[in-house]
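Note that one protein chain of the assembly has been removed; the remaining protein chains are unaltered in position.
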């Protein structure tokens, strides 16, 4: 297995006056083509982790390496090309004056020739189904469409990892659903590695592996099924909620995690 | 705010809309010089015909242009009046000590009036038919030689284009915060000056706070996408100089030439 990202003993402290660390000894790896969801409550250090991964913050301790390249002050620009980050706020990360300008922004920074940029922009817009909006200005776009553009802007740089830092939180449920489908497709067609820092149940449910963070530490990790079963404090998908409630009412439901299809099957028995 | 026409873009697909912003900018600046070549009624008549023709080409209604002149009308009338009242020469119609209304005065007053209005009309044509972002690109491109003098032209152009990009957001935000405070009982534009100033605090403080946040978000977003100031960047928005742009500048030269000829007669 190829290790796309390796994080070792990452420690960070926002406020030196406080004793508690924002992050302490966080270690994990991500494999090529994997979808890793990182969940946890506000203040668990998730977003700090995102900023560390792209070198916007410098850790006190520990090491990050992407594709075998270790993050330092000198390599951080190269690592940023490997990790495409999409932020929470759709409006504030839209830098260009139109959709296609924004997708091209990262390419312009590489001093790429116009012809090459044109190809990359076309491809990236196609991936997120935004081609017909290419001349639109951001004021005419919905939050969901702007996030698509942000994803295209990251993908245009051909990163090996797409990092989503609560990229869904400002969107309405329907846009979330659409965007999630797009990402699931991209993961397959482009063999994309995705790390999503999230609160969203559905985003967590489609991942391959879940990392649970609490006050700056990784407290659990496993498949979504394992995590939803083990962590009762985290709201699971609807079918599993239903199973728990039925169990609480003394019904003889199975004691393992159930997907919607399994639940329907059980009800039809 | 709503009355200001100069500097605003009207979407359209006219011949002028499709010109390269650089040719329009050059023509706009050239026009200011050309106008000072005119010193006869015939010359001004020609300029009026030319300007009205260009305005017609823009596809924007004449009324819009008139609205563009309106905010400046007092300044224009003041300058005209100064000429009319104080300039002497030719036949004198009225003579009240320092105030004289003379033949030259009236003619010069008329010239001053025409110059102001023509310049405003012509620059309005440029801004009405060019997107602000294209104007920025055009200015950036025309000022490029200044890079040799260590003027950070590209940085300034990028800064300007990002500011333009966020103006609608800022306007929305201002509107939203004003609405929110009005809903909490603030009444704008009432009471003494001090009271009115006080009502601005609940607007500007939140606006300032949110702009700082926005700026930080933007800076991060730019940095993770590889933006480093001082490094060479390419541009995706391409300006393309077409034959029609050369032709339009040629027309400006012809215009200047004709005026020069008329002048010597």
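In order of appearance the chains are A and B, and numbering begins at 1 in each one.
Keep in mind that, in the parts below, a residue touches a chain if its C-beta (ideal position, glycine included) is under 8 Å from a C-beta of that chain, and two chains touch if they have at least 3 such contacts.
We adopt the following convention: contacts and distances are computed from a predicted model.
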* Asked: Between "Energy-coupling factor transporter ATP-binding protein EcfA2", "Cytochrome c1", "Heme exporter protein B" or "Alpha-ketoacid dehydrogenase subunit beta", which matches the UniProt record of the unshown chain?
  -> "Energy-coupling factor transporter ATP-binding protein EcfA2"
* Pick from B:139, B:177, B:239 or B:262: which residue touches the chain that isn't shown? -> B:177
* **chain A, residues in touch with the chain not shown (by the definition above)** => 41-43, 142, 169-170, 172-174, 177, 199, 201, 235, 238-239, 241-242, 245-246, 249, 251, 253, 260, 264, 267-268
* **Touching residues on chain B - with respect to the absent chain** => 1-2, 8, 10, 171, 173, 175-177, 179-187, 201-202, 205-206, 209-210
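Keep this in mind: only the chains that are shown with their structure count from here on.
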* Structure fact -> Rounded to the nearest Å, the gap separating the Cα centres of chain A and chain B is 45
* Quick one: in the complex, what on chain A touches chain B? -> 51, 54, 56, 77, 80-81, 84-85, 87, 89, 91-97, 100-101, 104-114, 117-118, 121, 138-139, 153-154, 157
* To do: Spell out the part of chain B that touches chain A in their complex, as residue ranges.
  => 133, 161-162, 164-165, 168-169, 213-214, 217-218, 220-228, 231-238
